[in-house]
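Each remark here refers to the structure printed beneath this line.
One protein chain omitted, others in place.
The chains carry the letters A, B and C, assigned in the order they are written, with residues numbered from 1 in each.
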Amino acid sequence: MKYSGLRVIKEALTGHRGWGPAWRDPEPQKSYDYVIIGGGGHGLATAYYLAKHFGKKRIAVLEKGWIGGGNVGRNTTIIRSNYLLDGNEPFYEYSLKLWEGLEQELNYNAMVSQRGILNLYHSDGQRDAFVRRGNAMILNGADAELLDVDQIRARYPFLDFENARFPIKGGLAQHRGGTVRHDAVAWGYARGADSHGVDILQNCEVTGLRIEAGAIRGVETSRGYIGAGKVASCVAGSSSRVMALADIRLPIESHVLQAFVSEGLKPVLPGVITFGAGHFYCSQSDKGGLVFGGDIDGYNSYAQRGNLPTVEDVCESGMALIPALGRARLLRMWGGVMDMSMDGSPIIDRTHIDGLYFNGGWCYGGFKATPASGMCYAHLLATDTPHETATAYRLDRFRRGRMIDEKGVGAQPNLH
Amino acid sequence: MSQKNRLPGGQIDRSQNLDFTFDGKRFTGHPGDTLASALMANGVRLMGRSFKYHRPRGVLTSGSEEPNALVELRSGARQEPNTRATTAELFDGLEARSQNRWPSLTFDAMAVNDRFSNFLTAGFYYKTFMWPAAFWEKLYEPIIRKAAGLGSLSLEEDPDSYDKGYLHCDLLIVGAGPAGLSAALTAGRSGARVILADEDFAMGGRLNAETFAIDDTAGAEWAAAAVAELHGMNNVRLMPRTTVIGGFDHGIYGAVERVSDHLPTPAPGKSRQILWRVYTRRALLCAGAIERPIAFANNDRPGILLAGAMRAYANRWAATPAQKVAVFTNNDDGHRTARDLMAKGVRVAAVIDVRPDAPRIADCELLAGAQVIDTSGRLGLSFVKLRQADGSERIIECGALGVSGGWNPNVHLTCHQRGRPAWNPAISAFVPGTDLPQGQSVAGAAAGAFSTHAALRSGAEQAAAILGDLGIKPDKARLPRAEDAPVNIQPFWHVTEGRGRAWLDQQNDVTVKDVKLAHQENFRSVEHLKRYTTLGMATDQGKTSNMGGLAIMAELAGKSIPGVGTTIFRPPYTPVAMGTLGGRARGAHFHPVRETPSHIWAREQGAVFVEAGNWLRAQWFPRPGETHWRQSVDREVRAVRGSVGVCDVTTLGKIDVQGTDAAAFLNKVYANGFAKLAVGKTRYGLMLREDGIVMDDGTTARLAEDHFVMTTTTANAVPVYRHLEFVRQCLFPDMDVQLISTTEAWAQYAVAGPNARKLLQKIVDPGFDISNEAFPFMACGAVTICGGLRARLFRISFSGELAYEIAVPTRYGDALIRRLMAAGEEFDVTPYGTEALGVMRIEKGHAAGNELNGTTTALNLRMGRMVSKKKDAIGSTLSERAGLNTPDALALVGFLPKLPEEKVTAGGHLMNREGPLDAKHDQGYVTSACYSPILNSHIGIGYLKSGSERMGERLRLVSPLTGQNIEVEVVSAHFVDPEGDRLRA
Amino acid sequence: MHDLTATTALGGTTAEVRDFEGLRISECPDWALASLASRLGREDEVAAAAQALLGAALPGVGACAGDGPVTAFWIGPEQWMLEAPHGSHEDLAARIKAAMGDAGSVTEQTDGWVRFDLEGAGCHQVLELMCNADTRRMDSPAATRTAIAHQSCFLIRRADGHFSVIGPRSSAQSLHHGLIEAAYSAL
C-alpha cells in the first residue's frame, strides 16, 4: 500500500482502519532460489535490491527472532562516508548516496537527516591524518571540510575550549553525514521487499546448512527444512556461529559495543560530533535524546550487555568534551554484538562452498553501510561478480596481505 | 498560598517551614516533603505537560517511577531538566519550573497538537513528510525537533563535582522496606559485612506509606527503630538516598548516592553525587513492587493517580490531591486507600471496583462490578463517569481518583544480565525468573510476597540462606507480627467502553488505540510494539505502562501475557547524571598529566608546551621579539646544526631487559639481529607485529652481556612492554629474561650539534674519555658527572648531528638541565623543543609516528633488508605475503617543492604530473612536512608507489581539502648529510 | 661528591605535607627503590642472598618483608621491589646487584616513582574514593597494585592507619591533586 499525503489524511479522518500490515507473515515454502539468513538491515536490504533491482524471484529472509532486532535496532544511527582507504571510501560514499534517495526509493520516511558529522582533532599528528583522509574523501567524490577552532566554536560554543586537557585544534567535517531513524530502515526495507514478493520469515532460526558435493542445497531451520539455490549469510555478530555450520572459520571475533541515550532534552546538538581525545561520539535524536557511544568493551562476547567501566569511560570523555552534560541524565544503555574483523573492514564474498555466500565483519560500521551492503551483496548473489565498490572485501585478503586497516592496529579486532 | 490540602499527621516536620517556588509562584512546605507532596498539599494538581500532545498532567505516583510530574529544578548552571517532583526533596529556596509548555503551564499553545491527534498516531512519521524530499531537513524536522524534548540544559559547565568510589561487602541489600530491613537485621546481627541501600531519603519503604502495625508499634516506627539498631552496627553501612542502578557481571553493582541534592548547593569540597561500584559476594533484591494503572477514557487528568500513591501522600506526607476523592480498583489493595483517606478525614465519594463480588467497605459507598468510562474537568479532574453493574451510567463528582490495577514486583535488577521474568497468575504479575544474576536473591514484594508478614519473613529467610552459603552463622531472632492479607485481584487492564482516548504511557502519549494500530500493521512482537508506538521509551522506561501495553497486545494476538513476553530491562534503574558517571576526570584533569624532569625549568623559559599522549613536552622556546613560532623553531634548528642544543627526551620509553637469554630474546622481538651487538654499543632496532607491519622502532643499548636497555617511541612505551611480556611469558616461557620499565627513573637529555662533545666534556667527570676514538658513534656506557653523579651516556642521534643522550636519576634532572645551560653558555647552547626535533628528523628522513602509522612495512621504509631471513623473529614470516611485496609498493622518499616558499602539506596526495587528479590515480601521500631553515625550503617526506625508482621525477602534490595543488620533485628522504659524516664527527 | 641539587617529584626541594581532619598526606622523597627478579632456575640463590640482605625471607604474593633498613614487597612472580632510606642507600641497586651476582636481575627504580603516605583514621574514607582495593580488609603490612586517579600505583598498608601510595613520578602532580580532592570530599 503506497503512503501518500492524501492517504494519511483519509486514514486520519476514518480512524486508521485502512492501514494494512507493513509486511506479511507467510508460511515458509518448500524451497527458494535465494535464502538470506538474517532479517537485519543488511539482510532485508539485500532481499529488497535482489527483488527490485535484479528482478529475482523466490527470495526468503530468515530471521531467528523479530526483524530489525539486531544491530539495526540497536545502534547510534550515524551515516557518513569519511573513510581513508581505497578499499573503503568508494563503498561508503556509494552507501551515502543511496541513503540520500532512500525515502523516495522505499516510500517510507526513515528520517534520513544530513545534519553533518564533525570529527575533532587535538594534535598535529591527528590533523595530518585527517588532512590525508579528507583529501581521500574529496578525491573519491565525497564532501569534506577542514574546520578551524573558531568555526567549531561558532557551531558548538558549549564544547570545552577553555580548560581542556587536550585542547580542540580543529576538525574534519562531512556535511552530508548525519543520522537516520534506525528501526525505520529495517521496517522500510522489509515493507519494500515484502511488496516485491519476498517472504520474510520471523522466528525462523537456521540450525544447519545442507551441503552436498561441495555445494549448498538448503537450510535446516526451527520451522523445518528449506531448500535453496543460493544461501547468503548476513548475520553480523552471529557470523561465526552460522558459518561454523559449514565448518568455516572466519577472521572475525564477536565483541559487545554499548550505546547510550539520555533523557529527552530540548535541542542541544545540531549534528554528530566525535571527540578525538577519548571515546565519545554523540548526536541528538528528533525525540530529544542524546544518542552516544564510545569504544567496545573489548573482550569476546555474545551476551548483548556491557560493563560499567566502559560506560564510565564514555561519560568521562563526554564530560571532557561537553562540560554542560553534567546534569543531563543517561536514561538507557544497551549492548549489541559486533562482528569485529581482523582489519576493521567488512567482507562481502563467495565462500569455497558453491552457492554459499558471506557478508559480515562490519565491526561497528554496519548501520551506515546498510544500503550499499544490501546492493553489493545482491549484486554478488545475482551476478556472481563483486560490485565495483566492493571488490576489496574478499575473504582471502589476509592470506594475500591485502588488509584494509583504517586504524592501523593490525590483527586485533578489539582495537579496530 | 495556604496548604489547603495538608492533612493531619504524617512524617513531616511542621515546626519548620521551607519556602519554594514553582513556575515563579511561592509556596511553603516542610522538611520531609518532596516537591510533589508539597505542591499537592498546596492544592496544585497540574504539574506538567505530556511529550507529544502537551496534555495537562499531574502526579501519577509517589516515587521514582513517575512519568508526569517532571520539572526543571534549580536555575542557572545548576538547572536540572526532567527532575521527578516525586523524588525531589524539598529544601528552603527550591526553584522549580514546569517543562515542555509555552507560554505557560495552564495555557500551552502546543496543546493544539492534541486537536490533531488523529494524525499524530503511532507510526505517523514514517508515512509522511517525504514530499518534497528536500523539505525534511529544511522544514519538517526542525519543527519536530523544536517541539520534541522535555526539559532543557543550561549549556553552562556543571559547577558541581562528582566522586566515584568502591565498596566491598558480603551482602548488598537493595531496598530498605520491610523485607530489606528484616534481611539487614538478620545479616547485621550475624556479623556479616552488609550494605543496605535505598533510593528514598527515609528508609522503611512502604512501611512509611501504610498504616500497618508491626508487633504493637506503627510500621513506620518499627522501621525507624530497625534503622537505629542497624546504625549502631559497625559491620553495616546504611546508604539512604542511594539508588542501585545496575547489576553487572560477577556481583558488581553500580549505585548512585545523592550526597547533596537535598541541599541548595553542595558544601565546599563535597561532591553532588557519588558513583559507587559495589563488589558483593551476594546481593538481595528487596526493591518492592510498583502499582499499575487501569486504562480508561481520559484517565490522564491531573488528580487521577495510583491508589497506593494517593495513600502514601496521605499517610506519609499528610497531603491529598483533593478533599473529595474516589477509588477505582480491581483488587483489595485499592480499598486500603479509601480506608486510609477516610481515616484522615478526606471524603471518599465511592470505591468503584470492577469485581462484582468485591468485599464490602465500611463508611463508604462500594460500586461493585462498575467501571470508569470517562472523566471530565479542565486542567484537573472534576467528574468521573461510570457504567454500573446494572448497566446504568452515573456521574460522580470528585477532585481525585485513586486507581489500582494491581502491583508489579520490581524485577528490574533481576533482568540486567538478560534474565527473563516469569508470570505468576496468583498475583497476575511477572515475578523474577529462575535465571537470576550470579549471586543475587530476591525477597519481599519484589519476589511477589506482598503482605508485610511475607516480606519480613522472606527477607529474614533469604538473608539466613545467603549467610549459610557464605559460612556465616545466621542470627535466629523472632519474626515480628504483621498483617498477612492475601492478594485478591481480578486481572483487568483497560475499560473497553468510552469514546475518549485511554492512556497507557502518559509521558509519551501512547494510547490503547496506538497499540491496536501497531497490531493491525503487524508490529506485533513486543519490541516492534515498543519501537513503533514508543511505549515505555520515556524517562520512566514504562515502569507503570509496559504491563498494560503487553496485556492489550496479548488480547489482540489471542495470546497469554507471558506468551507475548516482555521487553528487556536495561540499566540504569533510574536515569543517572552524566556528571556522576564522569566523576572527577573532567577539564584539565580528564587524564593525568605527565611532566618531564625539565618541566619547571622549561616553564621558566616561557616554553610553549604540547601534549604527547599524557606527557606535556616543550614544543619550542620563544625568545623576546619572536612573534611567530616559525622564528623560534628555525632558530633552534640552526643553533643545533650550528653549535649545540639540548632537548628533553625523557618521554621515550625505556625498558630494562636482563637475563642470560636477553640477547636471544631481542633477536625474537626485533626483525634485525641483536645477538652480536657488542657490550658498550647501541643499535637501531625495527620491531614488527606478527602481521609483518612495523610496530615500533628505537635504539637498544647493551650495557652488559646479560643487560640491555631498550628505548621505544613515546607513544608505544606501554604497548611494547605488554608485547614483550607476551613474547616472554606466552611464546618463549623458558627464556631467562626479565623485564621492567625504567622510563621515568632517568631524566634523559639529547645534547646535539657540532659542539655537543665539548659541552659534555665540561660536565662528564675527567675519568671518562668521550673522545670520538674512545666513544664513537653508537657507543654507550655508564659515566659519572658533576663530581660523581651516576649517569648513562649514549652516542645516538635523531637530529643527524654529532649527538649524545645523557641520563641521570630523575631527581637530578632539573639541576642537570640548568647545569648544561650554564656550562654551554660559551657555545650559546640552545634548548630546543619537539618542533625543532621534528624538523631535524624530517631533514634526516627518520621515520616517526606519522610514518609508522600501522600500515607500513620495513619495505615501505626502505629497510626491507633489515628483516633477517636467517632467524625467527616476530613478523618476519607474514611480512613475506605477496600483497606486502608488490613491485609498486610504497617507499619512503622526500619531496621538494618547485618553489621553495610553497608549503608542502602533510596529508596531501601525490599524482602524476599529467593525468587526472582522482583517487584511482593516487600515487601516494605526504606523511610529514616542514620548513627546513637549512635548505631554506619547505620539504616533505612520504610514501610513493615504486618510490625508490622515481628519484628526480616531478609530481603533483594535491590537497583539495586545503586548496593546494603544486609541483614537487622526488628526492631522497635524507635531505641533510646523507652520508652521515656529521654524526660520526 | 657531586653538586647537583635534587628536586622532589612535586618539584620542590622539600617534601609537601598536607593535613586534614584525621589524615595527613605527605610526599616521601627520601626512599631508594630497586627491583629484583630471580633469574630462571636461580630462585634459591636469590632467596638466600635476599635473606642476608633483608634479615627476612623474600615476601610471598602480596606481602611485605624486612624490618631493617632494607625492606621488600612483592610485585610479580619471582619479582620484588626493595626499599631503603635514600640518605644511606642511594646506591641500593648496586648493593643488591653485588649481593645477587648473576643470579638476579636488579634495576634501579628510585626515581621512577613518587611516594605519598596517608596517615590517620581517615585513610580508608579517602582510599575508597581512589581505588578498588579493599583497604579495610587488607593485611598489615601488605602490598598490592591498583589504579589510582587513572594511574597504576602500588598501595602498601604499612600499619593500621598508615598507607603508602607509590605512583609514577612523572604524574606526581595529578596523583597528589586526586588525593587532596578526595580528602576534601571524604573528610
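The criterion applied here is as follows: a residue touches a chain if its C-beta (ideal position, glycine included) is under 8 Å from a C-beta of that chain, and two chains touch if they have at least 3 such contacts.
Heads up, the rule we're going with is that contacts and distances are computed from a predicted model.
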| item | value |
| --- | --- |
| Name of the absent chain as recorded in UniProt (options "Sarcosine oxidase subunit delta", "Cytochrome c", "NADH-quinone oxidoreductase subunit K" or "Multiple sugar transport system substrate-binding protein") | "Sarcosine oxidase subunit delta" |
| Shown chains touched by the chain that is not drawn here | A, B, C |
| Full-complex contact with the absent chain, from B:D357, B:D734 or B:D981 | B:D734 |
| Residue among B:D23, B:D249 or B:E953 that touches the chain left out of view | B:D249 |
| Sole residue of B:N17, B:Q438 or B:N936 that reaches the chain not shown, by the stated touch rule | B:Q438 |
| Absent-chain contact - pick from B:D216, B:E825 or B:D872 | B:D872 |
| Among C:N132, C:S170 or C:S185, the residue in touch with the chain that has been omitted | C:N132 |
| Hidden partner interface residues of chain A, rising order | 238, 240-241, 244, 249-254, 298-303, 307, 309, 342, 398-399, 411-414 |
| For chain B, residues in touch with the removed chain | 248-252, 279, 417, 438, 661, 664, 690-691, 718, 722, 725-726, 729-735, 872, 876-878, 880-881 |
| Touch residues of chain C, complete complex, unshown partner | 61-62, 75-77, 79, 132, 144-147, 152 |
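One rule holds in what follows: only the chains that are shown with their structure count from here on.
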| item | value |
| --- | --- |
| Pairwise touch network: line, ring, star, complete, or other | line |
| Where chain A and chain B are represented by their mean Cα positions, the distance between them in whole Å | 23 |
| Shared-contact residues (touching 2 or more other chains) in chain B | 164, 277, 585, 589, 591, 593 |
| Complex contact set, residues of chain B against chain A | 51, 78-82, 118-119, 121, 124-131, 133, 136-137, 141, 144-146, 148-158, 160, 162, 164, 246, 248-249, 252, 254, 275, 277, 416-418, 517, 520-523, 525, 527-528, 531-532, 534, 538-539, 541, 568, 570-572, 575-579, 581-583, 585-591, 593, 610-611, 689-693, 849-850, 853-855, 878, 881-885, 905-909, 917-919, 922, 925, 927-928, 958-962 |
| Sites on chain A touched by chain B in the complex | 3, 5, 7-9, 12-13, 15-16, 19-25, 65-66, 68-69, 73, 86, 89-90, 101, 103-104, 107-115, 122-125, 127-136, 138-140, 144-146, 157-158, 160, 163-166, 181, 183-184, 187-188, 202, 262-268, 277-278, 284, 286-288, 303-305, 307-308, 311-312, 315-320, 323-334, 397, 399-403, 405, 407-411 |
| Parts of chain C lying in touch with chain B, wherever the complex brings them together | 1-9, 11, 29, 35, 37, 39-41, 79, 102, 105, 107-113, 128-134, 136-137, 149-151, 168-175, 177-178, 181-182, 184-185 |
